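Of the protein chains in this complex, all but one are displayed in their positions.
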Amino acid sequence: MCRWLAYSGTPVLLDNVLYKPQHSLIDQSLHSRLGVETTNGDGFGVGWYSTDSDTPAIVRDIGPAWNNRNLREIADHVRSPLFFAHVRASTGTAVQQTNCHPFRHGRWMWMHNGAIADFQRLRRDLCLAVDPALFSCIEGSTDSEVMFFLALTLGLDQDAPAAVARMAGLVERTGHEHGVEYPLQMTIAVTDGVRLWAFRYSSQGNSRSLFYSSQVESLRALHPEMTFLQDVSEETRLVVSEPLGDLPGAWNELPESSYGVVQPGSDELLPFAPQPA
Amino acid sequence: MCRWLAYSGTPVLLDNVLYKPQHSLIDQSLHSRLGVETTNGDGFGVGWYSTDSDTPAIVRDIGPAWNNRNLREIADHVRSPLFFAHVRASTGTAVQQTNCHPFRHGRWMWMHNGAIADFQRLRRDLCLAVDPALFSCIEGSTDSEVMFFLALTLGLDQDAPAAVARMAGLVERTGHEHGVEYPLQMTIAVTDGVRLWAFRYSSQGNSRSLFYSSQVESLRALHPEMTFLQDVSEETRLVVSEPLGDLPGAWNELPESSYGVVQPGSDELLPFAPQPA
Amino acid sequence: MCRWLAYSGTPVLLDNVLYKPQHSLIDQSLHSRLGVETTNGDGFGVGWYSTDSDTPAIVRDIGPAWNNRNLREIADHVRSPLFFAHVRASTGTAVQQTNCHPFRHGRWMWMHNGAIADFQRLRRDLCLAVDPALFSCIEGSTDSEVMFFLALTLGLDQDAPAAVARMAGLVERTGHEHGVEYPLQMTIAVTDGVRLWAFRYSSQGNSRSLFYSSQVESLRALHPEMTFLQDVSEETRLVVSEPLGDLPGAWNELPESSYGVVQPGSDELLPFAPQPA
Partner (left out) sequence: MCRWLAYSGTPVLLDNVLYKPQHSLIDQSLHSRLGVETTNGDGFGVGWYSTDSDTPAIVRDIGPAWNNRNLREIADHVRSPLFFAHVRASTGTAVQQTNCHPFRHGRWMWMHNGAIADFQRLRRDLCLAVDPALFSCIEGSTDSEVMFFLALTLGLDQDAPAAVARMAGLVERTGHEHGVEYPLQMTIAVTDGVRLWAFRYSSQGNSRSLFYSSQVESLRALHPEMTFLQDVSEETRLVVSEPLGDLPGAWNELPESSYGVVQPGSDELLPFAPQPA
């Protein structure tokens, strides 16, 4: 599938998070350890908020992340308090920019690892459930993008966790109507530029891995190669598909069927269950 | 919009038709004379039938045709009796392979110049009219691809001109329902690998240009730089968005609201009118 | 050939300069008015200095600028006090990232419009004249990149105008040795991140166009669509291959055989002549 990373905290150069860690996301594009596929070379994307706009910048390309020079340049020169990065392993859909994550709509940004089972059979019904006013915003052919527009349709702007729960409920109901036993497998990151939500769920209760970083204090001790940690606030948090290094204590697995909220003040970890749409 | 070219006749190296003529399609990618846009640099495609497969080969890329080395190589080394080539000028939809023409489904190949007016507003209704079994074959975001799958839905395999007429009727009806006065502008080439149909139509009666080649005998006299014409049969025919040279007599305009059939035996030129779907 | 733009002054979002003006550089990529070619669609690049690094960021891609979404994103979200942008029309050399401008070496950034006449014949001799320690930094196959490494070889770091004059002298001498009457045609922008030099010269005294902006006060009056000008200092200066609009008074042609220096304090306009290397 894919690997992703979400950062929220003290503004840092992207490089510190994307390239510098031992088993960085860029390294994971070539040698993932926990992914279904070891190689995530079918495109990548990075999205970041700057002080100049409420809308995040999204840079995506169809080649592998590991050899992309433009990504290297951006990482070395762009500083942001909140950014997403994603490396893609296609399960057959076209390798094109509009299939690369993160996706954006207004100030919202979304990325996904996982799959809707038998998506080609479910695709039409799911697309029909998207708000007609949003339908023409769908540019690619992935399940991930349709899930995003379903969440937007189902109230992402009002209550993000509820909208994602309804989206998951709708996908499961639609899947079951088509005889798909376990329709959904997902880890999702979504943000409005202020709060960041990360979800881990699968119909079968056997979800792809998802980890969040420990307190900055612990991270500092465990990841000395991540020197930027010396200068970040205690509120800084990373959520990642797989740990950026081997160190016990640095990374905590998000439990099955749960979601986390990274926000000003205390972060939260809560149970997640699909809801009727 | 775009420029395209369709060839049917004695097998020739693609180069003879794509590059060698005075004002070739490749030249038109940079300097179109009759197009709405002078530059058609938002991707290209070539599709050809070989003796090894009923299904055409489709090679498409997102850069301009004029500087693409792979297209040059293919043109220099591939010989075909029936091929399409297309250079794209996007009107805003993403520049990606799945938005490049020609499109293929089974043995069918399709390409288009023109636009559905206000397509973003009509897109959902038109997609819903596509046979649900074909819906998930839609990979891109263009009006052209949706038109193709509508024609397939409406019987392309049984009666190509009737299916295209029904597709045009459906697009116009859908447009009118949304208050679009002139919904359709199209020149289309479609083939099943044996016969080739070319359509010219627009709701406003003001269609994009479309030309077919004169008898091979006349062409030979008028296009001496196209030396391959010495060796092709009388049945050889070209249909082009704009002439490959300036010579009066070589190229005949397809009339408004008409279509041509290039086929074994006599070719035909017939009137075209949208039909109820 | 190519079109380029250099900005120095109050930090602005790149978008203000790259996209917003009437006849912007992005528009020039599709419809250049003064260029040898009207289309500059063979790749592009943008380079900018940020506060985080002495070294500029360089983002380049091989497709046209006019349809590139990543460039749009960067322009909307990156703010810089000093940046270059370039749209390329290849004269035959490969369309690849390493042939796109700007070029970078350490804190230096370089871009060029023009050509060394008969470059393929002169290429080896010119490459041999590059400092052996720099030779392996040459990644592409353009005359422009070789000119940059010659200038670096000939003292760019010590005295930029003198180094460029020696480079021009070396190119002319080498050309003459090979029987090339008019070896050099160039407009060049080069910067070390503090000062910006712009050169206009050709062996034949018939150089490609180059313009610099008038006083900000005049610009404001003449380019009301460039609203960002309201907020920039009097020191802000643009140097461009062709004016960003039609307005007399806004843009001044750099004279034949001259160069300008944009720097803290008064800018300068001086005569340019090749020197023995």
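Going in written order, the chains are labelled A, B and C, and every chain counts its residues from 1.
The rule is short, and it goes like this: a residue touches a chain if its C-beta (ideal position, glycine included) is under 8 Å from a C-beta of that chain, and two chains touch if they have at least 3 such contacts.
Predicted model, so just to flag it, every value in this text is computed and none were measured.
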Neighbouring shown chains of the undisplayed chain, as defined at the top: A, B, C
Given A:S8, A:S90 or A:T191, the one touching the chain that is not displayed: A:S90
Of B:H31, B:R79 or B:R107, the one touching the omitted chain in the full complex: B:R79
Listed residues C:A94, C:A221 or C:L247, member touching the removed chain: C:A94
Option from C:P132, C:G179, C:G205 or C:P248 whose C-beta touches the chain left out: C:P132
Of B:V17, B:V59, B:A117 or B:L254, the residue in touch with the unshown chain: B:V59
Touch list for subunit B against the chain that is not drawn: 13, 48, 50, 52-53, 55-61, 69-70, 73-74, 76-79, 97
Where the missing chain touches subunit C, by residue: 93-94, 96-98, 120-121, 123-124, 127-128, 132, 135-136, 138-141
Hidden partner chain, residues of subunit A it touches: 30-31, 38-39, 41-42, 62-64, 66-67, 69, 90, 94-95
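Keep this in mind: only the chains that are shown with their structure count from here on.
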Multi-chain contact sites of subunit B, meaning residues that touch two or more partners: 94
